[in-house]
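The next block holds one structure in the form of structure tokens; read it before the comments.
Every protein chain except one is present and positioned as in the full complex.
Let's look at subunit A:
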Amino acid sequence: MDKIRNEQIRGTVKVEQFGDKAREARLRWFGRVLRRNRGYIGQRMLEMELPGRRRRGRPQRRFMDVVKVDMEMVGVKVEEAVDRARWRQMIHCDFQLLQVTVRDALNQAMDEELERDERVFLLGEEVAQYDGAYKVSRGLWKKYGDKRIIDTPISEMGFAGIAVGAAMAGLRPICEFMTFNFSMQAIDQVINSAAKTCYMSAGLQAVPIVFRGPNGASAGVAAQHSQCFAAWYGHCPGLKVVSPWNSEDARGLLKSAIRDDNPVVVLENELMYGVAFEVSEQGLSKDFTIPIGKAKVERPGNHVTLVSHSRMVGHCLDAAAVLAKEGIECEVINLRTIRPLDVETIEASVVKTNHLITVEGGWPQFGVGAEICARIMEGPAFNYLDAPVIRVTGVDIPMPYAKILEDNSTPQIKDIIFSVKKTLNM
């Protein structure tokens, strides 16, 4: 009972958060004051400046300051207070699905799996006392101690190998790379030791391990710390590669990965860590997992199919929202798993929309998009295509540092919109 989170209890009985309720009350009062006739003392007080010298230091927060923030959060403007019914409707604090950041979703997933299975342990650089370089493992060391949350020295190849060895001997390690860029130091252990052993031993030796960490372009860290490894690891048989986009993906896929009996690479995205997403009630369950190898249609549409993974799924949805205003309905598919690739879902969508665009942050050559193009061409959906498949990818360069250059190195929403219109011949 004590392990159940507040959010879950509130979610079950559909109760709003106290802060939201207080905000609603504040805005209701504010609207009422505004609607009173001019000269009402309360109304005058809202804008009154106190005479005399202001005290030193930060100005104290006044009612209006708080209300301004409230209005911003709720998304209402002062003028709208005139209409009482509308105002009340707008400020009404409805029960909302829980907002969880991707970081917290990952943290919860690990926490629950550590609790569920004694064989699971986390090791990596700064995962324990530092709470994780990106704070993904925050609090776990305090809860599980040195035995199960292990800080390693900076020796990727060594600790990745140790993790694989421990997996061979029956444990279920979660090996965190501070970022996947550093996993290249250890890529031999990931591929030669983890991915191939089961096959080489004709099934005798299983390697149940999770390699996880932030992947893809980060912000302002230049070439060596910004690249996508989906194609790298997606290339190798024996590995499973997942690439979550939102909190639910992150939670469900990581839990599945930890429970899997095979090596799974979990490619998180650093830029998504702080982004909050609603997580359904069902998604908060301790038994919630997302099957590896299944894509998800995030938005149905019938004019063009956008296939994407990780952060670019958000870009696709934004582009789809813009295009919807122009009457173009995009079907957005969130791949979730890079390997094994869920081609069936893509094919089914292509059969419906007859147009396909792939969107990814990685480099174009031999990338995820390239693979999807090839698979579509080899499969039955090819005959349903009304236009060539288009890849929207990162620019074929090492990531530059300057912001303007960096922004132009990865696909932006406008690039997706442009490509859709090109494909649809508009």
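General observations
Here is the rule we go by: a contact is a pair of C-beta atoms (placed from the backbone, for glycine too) under 8 Å apart; a residue touches a chain by one contact, two chains touch by 3 or more; residues count from 1.
Everything below uses one rule, namely that contacts and distances are computed from a predicted model.
Missing chain, UniProt protein name: "Pyruvate dehydrogenase E1 component subunit alpha", from among "Pyruvate dehydrogenase E1 component subunit alpha", "Proteasome assembly chaperone 2", "Sodium/hydrogen exchanger" or "WD repeat domain-containing protein 83".
Residue A:N192 is the one among A:Q17, A:Q43, A:N192 or A:N302 that touches the chain missing from this view.
Of the listed positions A:D83, A:E115, A:E378 or A:D396, the one in contact with the omitted chain in the full complex is A:E378. Contact with the undisplayed chain is limited, among A:L34, A:M90, A:I162 or A:V297, to A:I162. Remark: the omitted chain is touched by one listed residue; of A:L171, A:V297 or A:A348 this is A:L171. Across A:L50, A:A85, A:L204 or A:I404, the single residue that touches the chain missing here is A:L204. Mapped onto subunit A, contacts with the missing chain fall at residues 121, 147, 150, 152-153, 155, 157-171, 173, 188-189, 192-193, 197-208, 237-238, 240, 261-262, 340, 378-379.
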